[in-house]
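With one protein chain withheld, the remaining protein chains of the complex are depicted in position.
Letters are used for the chains, namely A, B and C, taken in the order the chains are written, and counting of residues starts over at 1 for each.
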Amino acid sequence: MPVDPADCKVVPADLDGCFPDDFYSSTNFRTQVRLKGEWIDVEDQEMDCGIVIDPEGTAARCIPMTEVRKGYQIVVGHAGVRVFPAETEVKRSLFEFMASPVSSEKPKGVTVREIARAMERAKKAGEKILAVLGPAVVHTGGVEPVTRLIRGGYVNLLFAGNALATHDIEQALYGTSLGVSLDRGLPADEGHEHHLRAINTMRRLGSIAKAVEKGVLKSGIMYECIKHQIPFVLAGSIRDDGPLPEVITDVLAAQTEMRKQIPGVGFCLMVATMLHSIATGNLLPGWVKVGCVDINPSTVTKLMDRGSTQTVGIVSDAEPFLRSLAQELGV
Amino acid sequence: MPVDPADCKVVPADLDGCFPDDFYSSTNFRTQVRLKGEWIDVEDQEMDCGIVIDPEGTAARCIPMTEVRKGYQIVVGHAGVRVFPAETEVKRSLFEFMASPVSSEKPKGVTVREIARAMERAKKAGEKILAVLGPAVVHTGGVEPVTRLIRGGYVNLLFAGNALATHDIEQALYGTSLGVSLDRGLPADEGHEHHLRAINTMRRLGSIAKAVEKGVLKSGIMYECIKHQIPFVLAGSIRDDGPLPEVITDVLAAQTEMRKQIPGVGFCLMVATMLHSIATGNLLPGWVKVGCVDINPSTVTKLMDRGSTQTVGIVSDAEPFLRSLAQELGV
Amino acid sequence: MPVDPADCKVVPADLDGCFPDDFYSSTNFRTQVRLKGEWIDVEDQEMDCGIVIDPEGTAARCIPMTEVRKGYQIVVGHAGVRVFPAETEVKRSLFEFMASPVSSEKPKGVTVREIARAMERAKKAGEKILAVLGPAVVHTGGVEPVTRLIRGGYVNLLFAGNALATHDIEQALYGTSLGVSLDRGLPADEGHEHHLRAINTMRRLGSIAKAVEKGVLKSGIMYECIKHQIPFVLAGSIRDDGPLPEVITDVLAAQTEMRKQIPGVGFCLMVATMLHSIATGNLLPGWVKVGCVDINPSTVTKLMDRGSTQTVGIVSDAEPFLRSLAQELGV
Partner (left out) sequence: MPVDPADCKVVPADLDGCFPDDFYSSTNFRTQVRLKGEWIDVEDQEMDCGIVIDPEGTAARCIPMTEVRKGYQIVVGHAGVRVFPAETEVKRSLFEFMASPVSSEKPKGVTVREIARAMERAKKAGEKILAVLGPAVVHTGGVEPVTRLIRGGYVNLLFAGNALATHDIEQALYGTSLGVSLDRGLPADEGHEHHLRAINTMRRLGSIAKAVEKGVLKSGIMYECIKHQIPFVLAGSIRDDGPLPEVITDVLAAQTEMRKQIPGVGFCLMVATMLHSIATGNLLPGWVKVGCVDINPSTVTKLMDRGSTQTVGIVSDAEPFLRSLAQELGV
């Protein structure tokens, strides 16, 4: 036998413009309160208000905090209040406040920690960590933290394009990225030519690997990959200049090479590239966890729209994210 | 007497698919090369290519790196090459590559350093530093670095709204921001009610200042402002819940109070608020330098569209930016 | 007694690089196929592939279309294939492809039709239609379609701010919006002063209503509201110039007025204003349907993050949306 539900509890406001301490905080869902054994509809339904009971104790309405006057009968606690759809369902939706995966309004420290823990778990489990990186990693100044991740064993496979590798090498050779000095933030003299000269230098030497071997390329993401024998796939795109010798210009051949490298991947970190992120998302099985970081919410939205639902989307800036991640991983 | 301009210098390609080392790197502007004393139009004009001279030495065209074959006559250096509009004008525009103020593809370290230097200069000059902050500062986890800036003397005046102060106080009282735990990144139980309870608590005590005095509010941005006697203006907006007792609900009264505080401001840091940033931009004289940080490029674009041209726009994430800034300032 | 499930059906590929017509199209979820009565794991799991069975009929793997060779045994139909989580669950998630509410990649014609039908239903039911409009309605050229909606009876209540009304009046008096000519798209001479002169003119006359009465204001959104006795609430914000005489500068007073007008609203159309949309979302009961149109996906995301889950978010441009809507409604 169901227990007869209690009436809602009301206490008089003790201060103008304030609720009593344990006030019931309203939602925008249809709500009823139990008064004298009857379920009464709450009027003026509005979220983030309290509920006031009229002096006769027969009617209830939402009231904003500022309109409360001393002596008003305010509902406190959750007893004798019900919302439609059922409270649990409402709660779930309320608990999803701010829970959309692509909001930029999320605590960033905790997100970095979560990604770091997932990477540590993958490493410990002997699974490969795949990094998918776009050129904004370099433009924003993220080369240094990525090299720390590589040296620390947190990148076991790299998927990228001509642009990431070119600007990484441009930075190693000239200190600029797309001609912009990464020290001074200003365009360097003739800087817009640097990326093309960087590509040309690699092509003249025959490969990036040769450039490392000959001591021409002495730092950066590509340098570390070669030094630490991290396999990489540089997939071509129609906006490529050059391209670098290692770039696979046939996109089907590039896909094939990516497919070949994917088995064993346990975590995938995508940073600042819509093209390569969606391409990799297309290839990954659904149980591989993915962290996708982009300053543009639409990259994450599109990735998830296309079925990569295992993705944790993080709307944030490439360099600060990577720097915090490297720090969190202690590399 | 003007010196007769030299012909352009050409050297044969020594490798397939590569330019000679000092190759002329093309733009997409109309270009001529001087051959046998005549200015010849370059055909197939395209940016980021080289220029190849035909075997007869009478015609020139742009050639992508990949199409170069050994023996092709490639233009090197800048002599004997001219572009229309004049090279200097082109250069300026080329130097502005990546120089749009609102791109997210900028080196972030150097931007942080620049803002830090501007704040140090203002402090040294005895000018006030004005911080204009939106609630995403709290949501992303930026309370801690802001409190370090305040304690370090780098915030002398705060303009914000009910939301920033509410979520800052919510975090101090409940450890959440809009109900999301800043430690775990997940919605807390009943967390969506926290901001309203935080407001109610302040209203019951009479003011934020009273809450500090009575030991109820013990940390956060508002706490530090009150402890260090940093003046603040909390301007009301129609989306406010509550609001907090210190919020000025009449927008003209709020503007008046902001105007009163502005004299003496030498630098203004705006983070993650379009409403308050544009409002402050409306009030500031044009010679006060402004740094505006927002993850949404349109905030910066709109600020500048409305005439606040002294603004350095930074498309980045609130918390990581503030953390790096606090570190750069050594606070 | 459950029927013994059949083996999966396979047919040999008849063409290189193509699947047979009824091929099973893979997801990225864990999948098994039934071969000789045994459930076998599909290897190389990848979305948007087919499944090939090895010649012995004992193993299965995903295969991209392009790698198919004539004679390969390809799975067709859905019999003998199962995915984990259960197919129905997967299906639901797959059916939500492109189903995120804030994507800009949605068919716009059908969205306009849906909003139009909802407005017609509300009108027929005698419910009020509330329009919440931001200044970009005017900047993009949307005044004309809005006036048609008003005259056609599809706007019964208007919530906006000083900016919408100011630029609407600026356009009526000067043909510009924020100084930009709406005919030529170029800044008008001294155009940046127009909005201030428009406000000053209204203030000198005492009110917008007086300006209509005296024949000074002869067109536009505010004109039509006054002519057709559509109630409006102009809520102040701290970025306001002026403001116009009808603007309620106290935000609590403005909220109170908005609350007073909301009962009876059956549909709410929000266009191009984050501030007023969230403010209105805060006040509306959860069962009032909302269409929120903004070119910036984050406005819609934020609205829904804050609990206005009854919202249909439409990432689109103000003027073209309003023009199509007016046309769809036949006004």
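Throughout what follows, contacts are C-beta pairs under 8 Å (C-beta built on N, C-alpha and C of every residue); 3 or more make two chains touch, one makes a residue touch a chain.
This is a predicted model, so every value here is computed, not measured.
Q: Touched by the hidden chain, which of the shown chains?
A: Taken over the complete structure, the missing chain's partners among displayed chains are A, B, C.
Q: Would you indicate which residue among C:Asp7, C:Glu43, C:Glu114 or C:Glu127 is in contact with the undisplayed chain?
A: In the complete complex, the chain left out is touched by residue C:Glu114.
Q: For the chain left off this view, which of A:Arg148, A:His192 or A:Lys289 is in contact with it?
A: A:His192
Q: Kindly note down the residues of chain C that lie in touch with the hidden chain.
A: Chain C touches the missing chain through residues 15, 17-19, 21, 23, 25, 48, 64-66, 94-99, 104-111, 114, 135-136, 139-141, 177-185, 187, 189, 191-193, 195-197, 199-201, 203-204, 241-243, 295-296, 315-317, 319-321, 323-324.
Q: Just checking the interface: what residues of chain A touch the absent partner chain?
A: Spelled out for chain A, the touching residues are 178, 192, 235-241, 243, 249-255, 258, 274-276, 278-279, 282, 296, 298, 306-307.
Q: If you put the missing chain back, which residues of chain B would it touch?
A: On the chain B side, contact with the omitted chain comes from 27-30, 44-48, 64, 66-67, 93-94, 97-100, 102-105, 252, 255-256, 259, 263, 282-287, 297-298, 301-302, 304-309.
In this text, only the chains that are shown with their structure count from here on.
Q: Looking only at residue numbers at the chain A/chain B interface, is the share used by both copies over half or under half? Answer same or different.
A: same
Q: How many degrees of rotation map chain B onto its copy chain C on CA atoms, rounded to the nearest 5?
A: Between chain B and chain C, the superposition angle is 180 degrees.
Q: Between chain A and chain C, what's the gap in Å when you average each chain's C-alpha atoms?
A: About 23 Å separates the centre of chain A from that of chain C.
Q: Counting only Cα atoms for the centres, state how far chain B is from chain C in Å.
A: Spacing between the chain centres: roughly 29 Å.
Q: Residue numbers in chain B touching 2 or more other chains?
A: Within chain B, residues 178, 192, 241, 243, 296 contact more than one other chain.
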